[in-house]
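Structure in structure tokens, see below.
Note that one protein chain is taken out, while the other chains of the complex remain in position.
Going in written order, the chains are labelled A, B and C, and every chain counts its residues from 1.
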Amino acid sequence: MEKNRLSEFLIEKSLVITAIFSIIIILLIVLFILMEGFPAFEDYGFFRFLFGMNWAPSDGEFGVFAMIIGSIYVTLLSLIMAVPLSLLCAIFMAEVAPNSIRRILKPVIETLSGIPSVVYGFFGLIVLVPIIRTNFGGTGFSMFTAALILTVMVLPTIITISQDSLRAVPHEYREASFGLGATNWQTIRHVIFPAALPGIITSIILGMGRAIGETLAAIMIAGNVVQIPGSIFDPVRTLTANIALEMGYATGLHYNALFGTAIVLFLIIIILLLIANYIQHKYKVDVGGGYL
Amino acid sequence: MRGLKSQKIISPKTSQKIMNAIFIISGIITILILVLILGYILIMGLPVVNLEFIFANPIDSGASGGIFQMIVSSIYVTLIAGIVATPLGVGAAVYLVEYAGEGKITKLTRFGAETLASIPSIVYGLFGLAFFVVAIGLGWSLLSGGLVLAIMALPTIFQVSEVTISSIPSSYREGSYGLGATKWQTIYRVVLPAAIPGIVTGVILGMTRVISEAAAVMFAVGSSLSMPLSIFDPGRPLPLHLYILATEGISLENAYGTAAVLVIIVLVLTFVSNYLVDKYQRKIMGR
Amino acid sequence: MNSEFKGIIVIAICIILAYLFINPGASYERIDVVGSTSVQPLVEKLAENFTSSHEDIRIYVQGGGSGMGIRSTKQGLANIGMSSKELSSTEKKNLTEITIGKEGIVIAVSNQNNIKDLSIEQIKNIFNGKITNWKEVGGNDKEIHVITREEGSGTRSAFESIVMDDTKIKDSAIVQSSTESVKQSVASDPGAIGFVSFAHMNDDVKPISVDGVSPSEKTITNEEYVLQRPFIFLIKGEPSKFAKEFLSWIKSPAGTEIIKKEKIIPVK
């Protein structure tokens, strides 16, 4: 039996390593980005970098505050538009649409989250920007245009995952509710939606992650002007756009400052994830002992 | 048991009709918007796509000729991602579900996977350059690009495998333990075979997630036009080719053609994974 | 199909896959050329022609921007760096520069814009924000929307050094990350103005003559048209035998013929 216990032990340990691997990679990523970005904080000063209003690498100004606001505004605006629409559509797909339609539509929607963001960028540039310009004035490049495109890019992510969590609600709950004479809408509102809430919150988090992390599409239509936008029709520059825009040409402190931008972006995402996990924990349905 | 009268102004029946209408309308609007984009790509792209476009090599940096090299690069890079990420993702899922239970490592790994899934692809691009290309010295090659994509595919493969393995009924495991099997024998002989369809779906979803990445591989894969002979040569996967054709104004038509080919590949992969999920769920639930 | 048989098939597939992946292919000399995305299309065509007559050499051309070209050459990652802007003194340190061509920068407006000519002074004041309406330069009454490239792009730094002298491009200018997106932005907005490299010009947008001189191969070659920027190759220390061969071939008639075909002005 000795050989058996040894091989069991070895297998378990190797599996532990694969499990911790994802954490090791994150530490590696953080380490490398910190290494490249830290000089910027050191020479330029962390708070001057974080809260500086002016970003002009050629004369040594590296303030990213306007871009932090830009990124957050664009992400929030796109979520405000995307979340209601995608949840209604997810409920339509999960609860209302007949099986045949669902079986065709679900893969199509999932495919849309597989479309490269460059295509969304060009779609925005050629179709959306002129429309926004003629109807709302300005140059057409604006936070609103970027948010519109991000909304469309985020819809598939939220719809697919919310729909799965809605359908994962045990069928018994549906039967029990119908058995008491509840209508389809009452069953969704009082039983299915609350039970699927943790999954739905996860989908919104992932959607938010995708929106704040979007680069190539944002560059083409946000206008990339370093400013805190007055109205939603002002052009704006997001953190990701800043990195992608200037990475090709940056040298010296400018290069480090771009990695500093990546660190700031990373911090914002971690904070958003922690908040979301907390909410998810609070809403988690305490499925205690019992039978179900 | 005296009956109580309903005090609600709108009766449940009418609110049901109203809400049903709202769901249907919003469903149709959303789907129309999404299909509009898919249609936009296919209409703009398909005229360019024919057998010659797919199997010919690009001429004068992609302005004409085909995209065969790009398809080969994409296959190389996605396969590397799958081969590297699958054992890691499945191994982590097996450990979490079978060994760790709700311990500290589980929470940490789950949070790790969630963070990896929400890191913007541009940050992956920087990391790919700084770590794989420079630090490890793999240089600009399909391998560096593939490894970056492996990290991006890892969370998806891990999360889907974890759900699949934990949905395997514990009665399977008890049956195997009952016959004196060790933990690993149970996992290897009973749990994994039952979870294979779910895991395969997870791998396909992971690959679909990374096949359309341009920003992540931009600085790692070298974007060279010539046919890659081995994984140590640089190459230019489809999304990167699409990005360069579009932004350098080389040829917008070919850019849309490349996008159309990519969309078709993703469409096929997604339909396959959905079919697998349906078949797998019907088998497990016996619905 | 019993399990042994299946096992053999699986192993066979792995071996084929491994061979396909790992084999280093024919032995060949590899040259990595990295740098400015505006130089990349030209160098790709040069490499395509050069390698067709030199089977044993493979040239991998990739973009990433001038800064990436400079950095990779300094780190020894790339054999040849590409830059589309004059290098600053720090950037130039221990790199030898070889100018292979010059490209014109065209001031472009929408086809619906009736402006035909602008002076350098007018262009400067439009881009730095002093002039904000087309009627101030003889156009119709419409707000001017300035479209520029991102900080550090070769096209932009050349434009800034020639046109802007001490003033800055206004902060509210829309920034686009590539020649094509600048061109698309200008094409779709009657009030827009931007700068596009000569090789990328097509009839989507209308070129403007500068101080009466309209951009053409002739006016750029004899430097009558002032708005132009160099395509520079960067080498660190002694180039390899094959790299030298490639560089001399570019200066040969065959090389200059291709450069001309790409609407870039060859430099002896």
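Convention: a contact is a pair of C-beta atoms (placed from the backbone, for glycine too) under 8 Å apart; a residue touches a chain by one contact, two chains touch by 3 or more.
Everything below uses one rule, namely that contacts and distances are computed from a predicted model.
Asker: Considering only the chain that is not displayed, what protein name does its UniProt record carry among "Putative ABC transporter ATP-binding protein", "succinate dehydrogenase", "Fibrillarin-like rRNA/tRNA 2'-O-methyltransferase" or "2-oxoacid oxidoreductase (ferredoxin)"?
Answerer: Its UniProt record gives the name "Putative ABC transporter ATP-binding protein".
Asker: Counting the whole assembly, list the visible chains that the omitted chain makes contact with.
Answerer: A, B
Asker: Kindly state which of the options A:S22, A:S162, A:S177 or A:T202 is in contact with the chain not pictured.
Answerer: A:S177
Asker: Just one of A:R5, A:R48 or A:H190 touches the chain that is missing; which is it?
Answerer: Here the residue in touch with the unshown chain is A:H190.
Asker: On subunit A, where is the contact patch with the chain that was removed from view?
Answerer: Given the touch definition above, subunit A has residues 99, 170, 172-183, 186, 190-191, 194-195, 285-292 touching the missing chain.
Asker: Since one chain isn't shown, list which residues of subunit B touch it in the complete complex.
Answerer: These residues touch the chain not displayed: 1, 3-8, 11-13.
As a working rule, only the chains that are shown with their structure count from here on.
Asker: What are the two chains with the most C-beta pairs touching?
Answerer: A-B
Asker: By CA centroid distance, what chain is farthest from subunit A?
Answerer: If we average the C-alpha coordinates per chain, C ends up farthest from subunit A.
Asker: Starting from the mean Cα coordinates of subunit A and subunit B, work out the distance between those two points in Å.
Answerer: Centre-to-centre distance between subunit A and subunit B: 16 Å.
Asker: Please work out the Cα centroid separation of subunit B and subunit C, and write it as a whole number of Å.
Answerer: Going by mean C-alpha positions, subunit B sits 34 Å from subunit C.
Asker: Which residues does subunit C have that touch at least 2 chains other than itself?
Answerer: Residues 37, 63-64, 68, 177, 181 of subunit C each touch two or more of the other chains.
Asker: Among the residues of subunit B, which are close enough to touch at least two other chains?
Answerer: If we look for residues of subunit B contacting two or more partner chains, we find 219, 246-247, 252.
Asker: Spell out the residues on subunit B that touch subunit A in their complex, using ranges where they run on.
Answerer: So the residues of subunit B touching subunit A come out as 12-13, 15-16, 19-20, 22-24, 26-27, 29-31, 33-35, 37-38, 40-41, 87-88, 91-92, 94-96, 99-100, 105, 108-109, 111-127, 130-131, 135, 151, 154-155, 158, 182-184, 208-209, 211-215, 219, 239, 242-243, 246-247, 252, 255-256, 259, 262-263, 266-267, 269-271, 274, 278.
Asker: Which residues of subunit C touch subunit B in their complex?
Answerer: Residues 21-26, 32, 34, 37-38, 40-41, 44-45, 48, 51, 58, 60-64, 68, 75, 77, 177-181, 183, 200 of subunit C touch subunit B in their complex.
Asker: With touch defined as at the start, can you tell me which subunit B residues reach subunit C in the complex?
Answerer: On the subunit B side, the touching residues are 59-61, 76, 80, 133-134, 139-140, 218-219, 222-226, 229-234, 244, 246-250, 252.
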